[in-house]
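This is the structure I want to talk about, given as structure tokens.
Only one protein chain is missing; all other protein chains are in place.
Every chain is named by a letter (A, B and C) in the order it is written, and numbering of its residues begins at 1.
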Amino acid sequence: MTFSFKRSLMAAAVGVSAVTLIAGSGLAQDNSTVVVAQAVDAYTMDPAKHSNFPTANILFQIYDGLIAEGENGELVPALAESWSNPDELTWRFKLREGVTFHNGEPFNAEAVKLSFERALDPEFKAPYFSRISHIKAVEVVDEYTVDFKTEEPFPTMLLSLYEASFPALIVPPAYAKENDGASIAAHPVGTGPYKFVEWLKDERVVLEANPDYWGGKPAIDKVVFRPIAETRTRIAELTSGGADIIVDVPPEDIAALDGGDTKVSTIASDSLYFLAFDTTRDTPLKDKRVRQAINYAVDVDAIQAALLNGMGTRIALTLPTNAFAYDQAWKPYPYDPEKAKQLLAEAGYPEGFEIPFMSRKGRYMKDSEIIEATAGFLARVGIKANIQYLEPGVWAQVSERKGREGITFPGWAGRDPQLVWAPLLITGQYQSYFSNPELDELLKAGASIIDPEERKANYAKAAEIIKEEAPHLPMIQPPLIYAIDAKLNWTPRSDGIIDLRKAHF
Amino acid sequence: MSNQDLQTPPAGDTTQPVLSVRGLTTSFLVDGSWRPVVNNLSFDVMPGETLAIVGESGSGKSVTSLSIMRLLQKGSSRIEGEIRLGGRDLLALPDGEMRHVRGRGMAMVFQEPMTSLNPIFTIGEQLVEALTCHGEMGAEAARKEALRLMDKVRIPNARARFDEYPHQFSGGMRQRVMIAMALAAKPDLLIADEPTTALDVTIQGQILDLIKTLQAEEGMSVLFITHDMGVVAEIADRVVVMYRGEAVESGPTQDIFYDGKHPYTRALLSAVPRLGSMKEQALPKRFPVVDIATGKSTEPATVAGTVVRSSRPVLEVRNLVTRFRTRGGLLRRSEGAVHAVENVSFELFQGETLALVGESGCGKSTTGRSITRLVEPDRGKVMVDGVDMRSLGKRALRQTRRNIQMIFQDPFASLNPRMTVGAAIAEPFLEHRLGTRAEARDKVADLLQRVGLSPDVMGRYPHEFSGGQRQRICIARALTLDPKIIVADESVSALDVSIKAQVCNLLMDLQESLRLSYLFISHDMAVVERISHRVAVMHLGEIVEIGPRAAVFENPQHPYTRKLMAAVPVPDPSRRFISRSAEADELKSPVHPAGYEPPERIYREVGDGHFVQVE
Amino acid sequence: MADFLISRLLYAAAVLLGVSVAVFFLIRIGGDPSALFLPPEAPVEEIERFRRLMGFDRPLAVQYFDFLGRALQGDFGMSLRYDQPAMKLVLERVPATLQLGAMALLMSLVISIPLAILAAAKHGSAIDRASLLASLLGQSFPAFWLAIMLILLFSETFRLLPPSGRGTWQQLIMPAIVLATYSTAIITRLLRSSMIEVLQSDYVRTARGKGVKESRIILSHALRNAAIPTLTVIGLQVGALLGGAVITEEVFAYPGVGRLAIQAIANRDFTVVQAFVVLMAALIVTINLLVDLSYGLLDPRLRKGK
Partner (left out) sequence: MRDFLKRYSSSSLAMVGLAIVLVAVFAAAFGPWLVPFDPNTQDILQRLKPPLWRGTDGMHLLGTDALGRDIFSRIIVGARVSILVGVSAVVISSIVGVTFGLIAGYEDKYAGRVLMMLTDIQLAIPFMVLALAVAAVVGPSLWNIIAILGLTNWVQYARVVRAECLVLREREFVQAAHMMGISTPHILTRHLLPNVMSSVIVISSLLVAKMIIFESSLSFLGLGVPPATPTWGTMIAEGRNYIGNAWWVATIPGVAIFVTVMGTNLVGDRLRDLLDPRLRQVES
């Protein structure tokens, strides 16, 4: 054995725990270290250079945004202490004072300006460019005040700055320029609670507590992110003590993992499971009655009960229940196969029809099972859905040429109708396979109404049309299920970001 | 014949036999049942004596030797009876002791020198191992002894060749190594299982003489296994004749040869070609055929005069050159060439048999293949019935080849095992669109009858036939296209003697009826003497002597021809004490560096149409 | 010898060139990764812009020669996903995979060689039949299934071994077992049958005829000769091990090249796939070359330049 354990204490810790495992002592955990196991490795250490959630989970410990999510999902100050709208086209942020980056660079208005200008530069090729592309300029007002300028009123600016946290995380401007950006991509420096130690690709990312964090030194000394693709392997790693937090636990395993040395922590996510219907091509789906029939035909509650152990939140429309303008009074179509058959007959398909059903597989928890269960329900009313699982690259290409046909299971997330309905339903949008002029107008108006009540009313009208036209079959806000070391105190967030700022043993 | 006769030692000799075999029965496990291949065999080998076991393939003679050595595969073979070596019952010995008997008590030389030495160890290592494996000799002493043994078996330059590997040795040299190895522990009995069969005739003579010399020097007994009556006559004091696993006759060599009682012994002897038996005979002569069941023999008939010398020759070869480039290194540069065929010229007339004789590697087969363009010659002219073979394109070649057909050495490899013999014979007929399928059938039936087989066998596959029958089928196939010339490349060499005689007779019959011309390529001088009108002797790719058969055989002029003639073992026990030199002289190599051109050769006419290369 | 080596190297280079052509065009048939790399809501214009910036809009032949020109200078391009030089990423992972592969190969050899020798020496015995059956079993497992079963057994149930990662020898055991299973089976069977064949050869009969001890015949005369055909297969097995590492590394979350390759394929990370395939091909070609050269060591008939 010529390889060594050196360099990282973590490796030694893993080694020690493995050795003690051999000795049969069960869980032996270093109380100052948290190991997080998620499916994939980080893409990069540059927050603006990726569009990938597991990467964001890591970088979120190193960087801060101007705005963060509070305990109940509300938006709270982070690097920005407060904000206002001097006019419809300006968002003004007052910044936190006395914050420095891990390398000593000061955090100030200039840093904010340069962080955004960096990500907005087309040559930079930021994958999440579209999330911040409404920002036309960032202007320094004084050392700790910045103005974000837009061309049109932009009511979802806060969500954009928070939720699109990837390119909106603030980087040290001088360091970010080093080596043409290569330095920051390999060795990140932020203002966050943890400092970067090392990144062994596909093996682990190691972080250590930042004692000078503006929010106070975190309780955990060391954080390790490990990429483990196989669900089974992740579970085994948790139960054998090699990990403290694992993501995407199947609901079936909850019973086994909730108790003893481990426990399960779940929360309804912001993401959405729904079926989308292609109404742009000449298929039975063009007929509203067929789309409604499908809504009646699928017993979503049964799917939720059986496949998700009843977890997650049933949605009435394609919008998270915690999103802006979601009305708890909305009701989904009930399960009524007779009604579905009747509608199909009215639409001229008493014997049903065949239709493609396109999706990716393994992209979302239980996606294939849900899709196949749905196809099972459709089969009962005579609709033969031919499931095609597309490999992610193929899916992307199909999407690019607007080639999604028949029924799809695209998955989406966003806490505002503007972030969900606008891209999915406005005529001609890249992701939209639906067209309704009346709805188009309502959704476009919603994009620039700043007054919340007025916006809500606007979207309520849109909701009526969506319910009636049934361009989707809204299903479930799936749960996020984590299994963790029983001694660890940590709460998950509905947006799926893992925040270890307040975690402790 | 009772066993009693076989056991009786020469009268008046009261010494104990070295090896005594009683009621040996060896069986093999075949598909779950025991099938005996040697049946109730008994014989003795006396001190200093050479006993030959003779028989054709499948007679069980090799199994006998392996049974004595206990070298047969365990589990799938069973040995019963009694084998005593120096009084010890070998079949009762535990494996560990038997190991010491092998090598020390008796040693064995095998048929195949090419595969009997381990390719990955040096000659020296293998000799030393034979000396040290019984734990009586140290490494240094063994090395010295090994070198002495190499000298003893007349391996030239032993010290230098000690560290060479088997593949760097010729077949004859390897067999000398095998003999040296067998002598290592000074065994009482040497078992030689067809030790010369795979060797060229001149080398065979050397090895036989070596064994005789060493036997005299060491005083060992020899159990010699062979199928060649010529070899038997040369080496054996006594003979056991085996047929289908049983001993049919035994006795002193002289008695067997001059007074063989069993029909099989007589059949064996009558089929053996005797060099010199054709004295004063101008035309080819058929072999006598003995019926094994009755022992009756038919008198051989001379082949009628078939040669037509008046018109132009059917085959004319002028200055044929074929070389194989040896390539190596970067960009596969030519490094040298094997001068396989060098400036060969001859002609063949209708109805004539010209024999090309010589030892392996002399280029006789390549000459045959160059003429038929199975190998592309480099230079020279080949006229087949007036058509220049070398100028032909692919399509024309296919047509012209109808005139010249080949019969090959190995009857087992010559027929496609996946094709019925009918289909094989009909194939060229159909391929050349010479007629309908029905016509092809008739043709096949006719040809099968001509070669002495029933037309009913058409639907059978080659594996259902014996070697001799297959060779007949090959002949029938070659005749399908009505050729004028047949190149017979060692066509009878692989056959047992009795079969060999029949196939030769068939060839002569066909020549008589169809006026065929044969280019008869063979190393078997005795067969050549019977079958050919003219003979060409090849050595190192060149013809060294060519002329009428009688002239070349009775009045050989070139030294090489003389050496070749002298080396042929003759089935005449009275000649057995004529010894040749046991000294090794290895064949010269026909490999030359790139660009080498051989000197111009001049031929001298020593008689009517008898030419000899001037040295 | 030098000539031989040079001509073999030239051939190897030609093979590598062929590999590069094959892999380049193959992974591009399915289109480029622009749409995959950008988030789902990125509009078409955005994707087009990105495509132009990356040069994916040029004709394939132009892109290939551009790639080839750079590759010959050691530049395999930047990974789209990691934004780092592709070859550097691959090379970083190579030691992990080599370590795993070496461990697996070692396991295979340690088990298969003695087993095969024993089986051949006792041809037809219970041991022989057991070895045949065992190697048959080893050939019949899907690797990933075996991997899952091992994790279930040794990590979850008995908690004896860590199920994933790299760094300690314990973490190497299960992936190496999974990887070694098939090659062990193959090598055992092959070596056994070669040994049986060699043990029936004329020169082994000669050695027995001399009275050489059976143990020496097996270990000295037979093994080296039987090793020659086996070596070819071991050479081929190295390729298979590297291929098998893809699945094994994925299940055991082992940070090797196989895992990188799977992800690169899924992400259409062209540069990484190209760098990986070309490097693996170079490795396989080199190993086969070494195998060829080592024939000379084992078999004097194949020694060149004498």
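Everything below uses one rule, namely that a residue touches a chain if its C-beta (ideal position, glycine included) is under 8 Å from a C-beta of that chain, and two chains touch if they have at least 3 such contacts.
Please read all numbers here as calculations on a predicted model, not as lab measurements.
By the touch rule given at the top, the unshown chain touches A, B, C in the complete complex. Among A:231, A:342, A:435 or A:448, only A:231 touches the chain left out of the display. In the complete assembly, the contact with the undisplayed chain comes from A:388, out of A:321, A:388, A:435 or A:448. Across the entire complex, the residue among B:158, B:415 or B:501 in touch with the chain not shown is B:415. Taking the whole complex into account, subunit A touches the unshown chain at residues 230-232, 235, 250, 252-253, 255-256, 302-303, 306-307, 361-362, 368-369, 372-373, 376, 386-391, 393-394. On the side of subunit C, the interface with the absent chain consists of residues 11, 14-16, 18-19, 22-23, 26-27, 29-30, 132-133, 136-137, 139-145, 148-149, 152, 156, 186, 189-190, 193-194, 197, 229, 233, 236-237, 239-240, 242-244, 246-247, 250, 258, 261-262, 265-266, 268, 273, 276-277, 280-281, 284-285, 288, using the contact rule stated above. Residues touching the missing chain, restricted to subunit B, are 31-32, 372, 374, 397-399, 401-402, 404-406, 408-410, 413-419, 424, 427-428, 431-432, 474, 477-478, 480-481 (touch as defined at the top).
The definition used in the following text is that only the chains that are shown with their structure count from here on.
Our note on geometry: subunit A versus subunit C, Cα centroid distance of 38 Å, whole angstroms. Taking each chain's centre as the average of its CA atoms, subunit A and subunit B sit 85 Å apart.
If you average the CA atoms of subunit B and of subunit C, the two centres end up 49 Å from each other.
Within the complex formed with subunit A, the residues of subunit C that make contact are 30-31, 33-44, 46-47, 49-50, 53-54, 81-84, 89, 92-93, 96, 99, 148, 151-152, 155-156, 159-171, 250-253, 255-256, 259-260, 263, 266-268.
Per the touch definition, subunit B reaches subunit C in the complex via residues 69, 71, 73, 75, 95, 99-104, 107-108, 110, 112, 115-122, 129-130, 133-134, 165, 167, 178, 181-182, 184-185, 328-332.
Put simply, subunit C touches subunit B in their complex at residues 3-4, 6-7, 123-124, 200-214, 216, 221, 224-225, 298-301.
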